[in-house]
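Have a look at the structure that comes next, please.
Here the complex is missing a single protein chain, while all its other protein chains stay put.
Think of it as A, B and C in the order they're written, each chain with its own count starting at 1.
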Amino acid sequence: MKVAERGFDIVKAGHIEFLVTDLAEAKKFYVDTLGFVVSESDREHVYLRGLEDRYHHCLTLTKSDTPGVGHLAFRVADESGLMAVEKLVKAKGWYSRWIEPGEERGQGRALMVEDGFGFPVEFYSKMAREEWLLQRYQSYRGAKVMRLDHFNIMLPDAASAYDWYVGGLGFGCTEVTETEGRKPELWAAWLRRKHTCHDIALTTGRGPRVHHAGFTVSDRASIMDAADLLAAGEYLKSMERGPGRHGVSNAFFLYLRDPDGNRIELYTGDYISADPDWVPVRWKLNDPQRQTFWGAPTPESWFNDAMMVRSPRNGEFAKVVAPKIRDRPDYLLSVR
Amino acid sequence: MKVAERGFDIVKAGHIEFLVTDLAEAKKFYVDTLGFVVSESDREHVYLRGLEDRYHHCLTLTKSDTPGVGHLAFRVADESGLMAVEKLVKAKGWYSRWIEPGEERGQGRALMVEDGFGFPVEFYSKMAREEWLLQRYQSYRGAKVMRLDHFNIMLPDAASAYDWYVGGLGFGCTEVTETEGRKPELWAAWLRRKHTCHDIALTTGRGPRVHHAGFTVSDRASIMDAADLLAAGEYLKSMERGPGRHGVSNAFFLYLRDPDGNRIELYTGDYISADPDWVPVRWKLNDPQRQTFWGAPTPESWFNDAMMVRSPRNGEFAKVVAPKIRDRPDYLLSVR
Amino acid sequence: MKVAERGFDIVKAGHIEFLVTDLAEAKKFYVDTLGFVVSESDREHVYLRGLEDRYHHCLTLTKSDTPGVGHLAFRVADESGLMAVEKLVKAKGWYSRWIEPGEERGQGRALMVEDGFGFPVEFYSKMAREEWLLQRYQSYRGAKVMRLDHFNIMLPDAASAYDWYVGGLGFGCTEVTETEGRKPELWAAWLRRKHTCHDIALTTGRGPRVHHAGFTVSDRASIMDAADLLAAGEYLKSMERGPGRHGVSNAFFLYLRDPDGNRIELYTGDYISADPDWVPVRWKLNDPQRQTFWGAPTPESWFNDAMMVRSPRNGEFAKVVAPKIRDRPDYLLSVR
Partner (left out) sequence: MKVAERGFDIVKAGHIEFLVTDLAEAKKFYVDTLGFVVSESDREHVYLRGLEDRYHHCLTLTKSDTPGVGHLAFRVADESGLMAVEKLVKAKGWYSRWIEPGEERGQGRALMVEDGFGFPVEFYSKMAREEWLLQRYQSYRGAKVMRLDHFNIMLPDAASAYDWYVGGLGFGCTEVTETEGRKPELWAAWLRRKHTCHDIALTTGRGPRVHHAGFTVSDRASIMDAADLLAAGEYLKSMERGPGRHGVSNAFFLYLRDPDGNRIELYTGDYISADPDWVPVRWKLNDPQRQTFWGAPTPESWFNDAMMVRSPRNGEFAKVVAPKIRDRPDYLLSVR
């Protein structure tokens, strides 16, 4: 189904809201150390963007008693598209409500949805412009974060979410992971709207939870420099996994936990996926080079921990459910 | 006007045909030295792709008595789109003819157009798939060329071509250069379909000529390594300009002349331009950091030389005409 | 004691002989994959050098039934120095014998010693010159190995070896590791003759064994590229530890096991240590950032495995003895 038939055009992963228990500590990590740029802040929020961003925020830090994710958001090409999304969501019988312009700072009218998988997903079209710092190299700090690249979410039933994102929202699929055996099941999928490897990855696991948000840096050197910097300061233990090379996406990565345990990925070196007849790359769950083309073994925490999501319906954290199929490769199950 | 109204969706800059006088010499340059991958070849052609490419070719070398460009080509999302393009071209009264599947190796049915500016532009939809070498790091050689990124064409009237590409073909504009003065004229424009800085740049100059084809490499180190390699071999003089940093596009670049004088750019580090409300970056022609954010002064040859284009109508090289407005910044005019 | 008083001047770690069970397999690893350059070879040996080397070999692969190290060698400034070394060795009552010019290909007269710690150490002065490939960038392959940097040896009594190397042979000490407690014991020392962090490291462990030979590469990108290449080929499991940053030496590293299990380090980014009043950097054994400033935990194999050494006296492998003090940090002991 094409954009014309759908009536809306999702542009890209737009921004994510992280819940943090100590705004000052979070700011020290994201701004002072990693080099995110503050567009605006108030007592309860810090709105951040990357050096390549031209809009108000791609990451919001919100003061909260409990860490987790407030919502993740996709940008839609125009406001009329928001109504088409609402129609689709209503047809599914899912909760949604309109967010008024400015209710989220710097943002126009938006549709906040709790999708059938339990995730708080916002659709917005307008956002305030900010100065582009891409060539203001004096502003480059820390990990020199360029922009938000993708979300990675965990849920018990990745296949159903795949139908929604691909069939409903019009995402293209670049790569998949399937279980072994004669009747392979979809274990994970990498889906994109913008022309990169992905805007969202759906992975099988206890959920609904957000596994991480991926932020683009310019090159491998930026990741190495960030590692030196984190290790020299007080953030040695924030480096959970990597640096290494992914099989899926081919990206070079480093996973970090913020002071609250929220997880981000520094990410660089995937590919351009503009072709409409892209044949998804297929990986088997137990392929040892799938997750880690090379690099140290993935720690247990990477499979066990993810960020709870807060319901836009009642403000409570969504109940987490285990998947029916296994949530990690066999070689890790045997280790446990 | 949206895709639905236009009836076609141009995906990206697809491939370019370079005319070379000595296939063996050209192959030594592109394949043995720069590391392009040969998908297929015959007595008259070598079909090349990059390490990130999944299709048959992004660069064709064709044996010819005279160097230049045979054609440049845009990929269209589906075959029905080709007919919509034909309709538009016919309405303009421009020459076009159908290229049958396989007439250009590895390619499906295509529409060859001589546009009103004198350029041989092919529109195609299908191309044979080839093995993806992205993670076959054993295949990485030389400059480790990933993929075609863009064309840069020179013509006397960039503004008219802008109307065709943006108004007719649906390109988005990311950056422009304007002349100084109270009534600024469009001097150059960077236009994109895929979500990068550009698929084609239109620049004012003697034309119709193709200034260069830009190929993406992964990082600055790849460009430095290529420079070492070219200088250590017999290609020291092939390096015409750079390495340096562009103002426009923010890319890191190195311009090369092949043994016939055809020009390519090794290019890395631009940005993702998915946002539909992108406000073009505006540069003044005489801004010294426009072309070269930093780096050595641009040599005269870079302004004077470009590749002649061969007419698909009669096989002759298009007559070159001078522009009415100046073809380079004032500070270079005074030097001459 | 100065050079004049000693009567000899050790220049640097010169070369090492690795015993390999399959020359063809070893050559595939070192030459075809990592990019060492073959200076000469015969049925039983392959003599290798790096891109920065101006002499015949820094690594010899010797056919053997058992993997391990044949000998390690230090270059001495002139031939007269060899006799001064012999005198010192004889005073210790250690075994030594003269190696005639050409007995080891490309090498002049040399003194082969079995030192009191059980290591086969050769002292030589002359070696045949070879073409310098530093600016023959066409010859750069794989990990782009520049030169031998250092040896790392394991032995039960590092303190005694320290006395020999510093007091007897005139090495300078750049860094040390000491045990915790009120009476700290020397656990490891990094010693240099050339002006880098080290030519030899002495570490406490079951020995005499050679833990690894370190080879210099130009930058971090070379190590990342090597990792991509090894993982894409059949050498994924050859990557034992890293990439990461050392605390000691500050170098960026990747440890590899060759097809026989012999261990090398790809190493870059230490410092210049020319100053004669250098105060050694002091590390505590249990400091978690000592070995790994950042990076994944060191695998057990890295502490357990090392290369046996073959006695120059009788050709048998030296009996390995356990140290009296612990051979690894406490946090690893508790894990076992």
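Here is the rule we use: a residue touches a chain if its C-beta (ideal position, glycine included) is under 8 Å from a C-beta of that chain, and two chains touch if they have at least 3 such contacts.
Computed from a prediction, not measured in an experiment: that's the story for all the values here.
Among C:G118, C:G205 or C:G247, the one in contact with the hidden chain is C:G247. Listed residues C:L134, C:A159, C:L236 or C:L332: the one in touch with the omitted chain is C:L134. Considering the full assembly, C:T196 is the residue among C:S96, C:N152 or C:T196 that touches the omitted chain. Contact with the chain not shown here comes from a single listed residue; of B:F74, B:F253 or B:F293, that residue is B:F293. Of the candidate positions C:V3, C:A24 or C:V321, contact with the hidden chain is made by C:V3.
Residue positions on chain C in contact with the hidden chain: 2-4, 9, 11-12, 52, 54-55, 75, 77-78, 129, 132, 134-135, 146-147, 193-196, 216, 218-221, 247, 250, 269, 271-272, 274-276, 278-279, 281, 293, in rising order. Even with one chain removed from view, chain B keeps its contact list with that chain: residues 220-221, 224, 227-228, 230-232, 236, 239, 243, 245, 252, 288-289, 293-297. On the side of chain A, touch with the chain left out of the figure occurs at residues 135-138, 140, 219, 221, 225, 228-229, 231-233.
Following the convention adopted for this analysis, only the chains that are shown with their structure count from here on.
Comparing the residue numbers each copy contributes, chain A and chain B share more than half of them at their mutual interface. Ranked by separation of Cα centres from chain B, the top chain is C. The distance from the centre of chain B to the centre of chain C, each centre being the mean of the chain's C-alpha atoms, comes to 50 Å.
For this pair, chain A with chain C, the centres built from the Cα atoms lie 45 Å apart. Spacing of chain A relative to chain B, judged by their CA centroids, is 34 angstrom. Contacts with at least two other chains are made by residues 221, 228, 231-232 of chain C.
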